[in-house]
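In this view, the complex is presented without one of its protein chains, the others remaining in place.
Chain lettering (A and B) follows the sequence in which the chains are written, and residue indices restart at 1 in each chain.
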Amino acid sequence: MEFLSYLITGISLGSIYAIIALGYTMVYGIAKMLNFAHGDVIMVGGYVAFYSMTYASGSLLGDSPSAVATGLSTLVCVLLAMAVCTVLGIVIEGLAYRPLREAGSLAVLITAIGVSYFLQNAAQLLFGANPKNFTPVISGQLTLFGGQLRISYVALLTVAACIVIMVCLTLFTSRSKMGKAMRACSEDKGAAQLMGIHVNRTISMTFAIGSALAAIAGVLLCSYSPVLLPTTGSMPGIKAFTAAVFGGIGSIPGAFLGGILLGIIESMAQAYISTQLSNAILFAVLIVVLLVKPSGLLGKYVPEKV
Amino acid sequence: MAKKVFEKGKMVPVPSHSIIPERDLYKSPILECSHLGIDFGGLAAVKDFNITVGRTEIAGLIGPNGAGKTTVFNLLTKVYHPTRGTILVDGMDTAGKTPAQVNRMGIARTFQNIRLFNNLSVEDNVKIGLHNQTRYNALSGILRLPNYWKQEKMAHESAMELLSIFDMQDLAGHKAGSLPYGAQRRLEIVRALATNPSLLLLDEPAAGMNPSETVELMENIVKIRDTFHIAIMLIEHDMNLVMGICEGICVLNFGQIIAKGTAEEIQNNPVVIEAYLGKQKEG
Partner (left out) sequence: MKNYFKNMKTITKVDYATYLGVIAAFVIVTLLQSAGMLTRSMTGMLVPICCYICMAVSLNLTVGILGELSLGHAGFMSVGAFSGVIVSMSLQSSVPNELVRLVLALVMGAILAAVVGFVVGIPVLRLRGDYLAIVTLAFGEIIKGIINCLLVGWDENGLHIALNIDGTKTMDSLHLGENSIQIIKGAQGAAGNHRIATFTAGFVLVMITLIIVLNLVRSRTGRAVMAIRDNRIAAESVGINVTKYKLIAFVTSAALAGASGALFGLNYSSVSADQFDFNTSILVLVYVVLGGLGNIWGSIIATVVLYVLPEALREFSDYRMLAYAVVLILVMLATNNECFKAALSRVIPKRRKGAAANG
């Protein structure tokens, strides 16, 4: 039973990683860049949700709001966070990354790091360095087996959100016109442009989707561990990036699988081996997997053409 | 121009058994392939490829686009590992060898899509070709021991001599990536020669050259063979070049050899004509 509860913790944590990793992997797939600022977009999403929720519960809703009113206002707050992050993603891409489309990948990487620094320090100036106490979007827990197994509603919500996002994204990229344009751009930007695809708009769209997902991940992450700091996003960001590579970067199912597995490994390592070494174990597993499968679990290996 | 260099011939040890260039196909060949083949995803890209190249032969590998000519080169240099068959270089099996080891066994090549070290100077490109001829380890390089200076001086001289084959000494300080196309192709040949090969594989050496450049290239290929006493195998679409200098020609179509022989034999072979021009309608 203990094992089951750790497993569930792992899956829900992994779902958060998966949602972040989806953003990483989509951006990587299309722009071939490691967007190190992605983790900080999560943080921004968390702050927007935090402030709007505090405002809503403080001034909009009365002293004893109904459950429906609370739920609705939370939903609106999450949507607001998504909207802000979407705009932020598009602005970052347009200002910092688009001018470097033709530059080397390292230049873009350093710029992404610059953006990451910028967001963290701007957040510190705007919101202060003190940790904020985030109220989980949903409270309470499900009790099973006569109290032996407790699953928080946040965990359930996280897993559900992750699955819904995953299905929607898969459908979007395989069925919709914009999704097909994205896949075309990730294969060959030049050829896509010749086929009449608006490459810049497609890339902006990818950043928008990735950032909206980051906002959702931010809200879920803060509900999971309710301390919000300007640096909240960086470690989950790095881990989600690891998850994306683990599953095969550029692959949407890969990001999902990588995220879930990473969450499970982390939770199990913390429970059974060592809390201190959990990150080390997680990264060690990653290295072993990459040595056996150099392109990740679901990534395709493209041999160099001679 | 570069005659002095060839007279000296100190850089490239001349194999003692073949002083006079001749088409010595039947005595101790440099390359023997038997039943060579490779599958890509179940599809046989090259099948049952048999060829023997003499010590100082200039051999041609021709065929329509997509026939598998470059794949053969990639098999010979172990960029791809053959699914079937054996490759003997100077009688030694190349099974399980890496591309670098095959180079040290005596095969050097150029690439269809030029692969130079673009950010390095022309001289450095050739010196990298001389890598295995220059002998000092990383430590003597860091400490700049006497051996370093001696070997570097030799490398510099050898590089200049090799560049003089194509009159490229003046370009030594230029970045390889900034050279015009034709010079890049020539530099690739020089770099390959620097590895002191006994078999030189040229993948479309005349691609992108104008007729007069091609004629010059033909002369130079023959000159390289006569000076260094090595075998040369080339892939080329320019039939004047192939028919003009190749002693043995091998025609590939759909991964299979459809004809082998001298230039004259190939030109009159109906199967070859059909492969290039398609079947003529009767009547």
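We adopt the following convention: a residue touches a chain if its C-beta (ideal position, glycine included) is under 8 Å from a C-beta of that chain, and two chains touch if they have at least 3 such contacts.
Please read all numbers here as calculations on a predicted model, not as lab measurements.
*Asks:* The complex has one chain that is not drawn here; which of the drawn chains does it touch?
*Replies:* A, B
*Asks:* Check the options A:M1, A:V68, A:L194 or A:I287 and report the residue that touches the missing chain.
*Replies:* Of the listed residues, the one touching the omitted chain is A:I287.
*Asks:* So which of A:M1, A:A67, A:L106 or A:L194 would be touching the chain we can't see?
*Replies:* Hidden-chain contact among the options goes to A:L106.
*Asks:* Using the touch definition from the top, which of A:V245, A:I260 or A:L298 touches the missing chain?
*Replies:* Going through A:V245, A:I260 or A:L298 one by one, A:V245 is the residue touching the chain not shown.
*Asks:* For the chain not shown, which residue from B:M168, B:A194, B:I257 or B:V272 touches it across the whole complex?
*Replies:* With B:M168, B:A194, B:I257 or B:V272 as choices, the missing chain is touched by B:A194.
*Asks:* Extract the touching residues of subunit A with respect to the undisplayed chain.
*Replies:* That gives, for subunit A, the contact residues 28, 34, 96, 99-100, 102-104, 106-107, 109-111, 113-115, 117-118, 120-122, 124-125, 238, 241-242, 245, 249, 273-281, 283-284, 286-287, 290-291, 294-296, 304, 306.
*Asks:* What does the interface between subunit B and the hidden chain look like in terms of residue numbers?
*Replies:* Within subunit B, the residues that touch the unshown chain are 77, 79, 98-101, 103-104, 108-109, 111, 115-122, 124, 127-129, 131-132, 134, 136-138, 141-144, 148, 151-152, 155, 173-175, 178, 191-192, 194-195.
Definition applied: only the chains that are shown with their structure count from here on.
*Asks:* Subunit A to subunit B: how many Å between their CA centres?
*Replies:* 51
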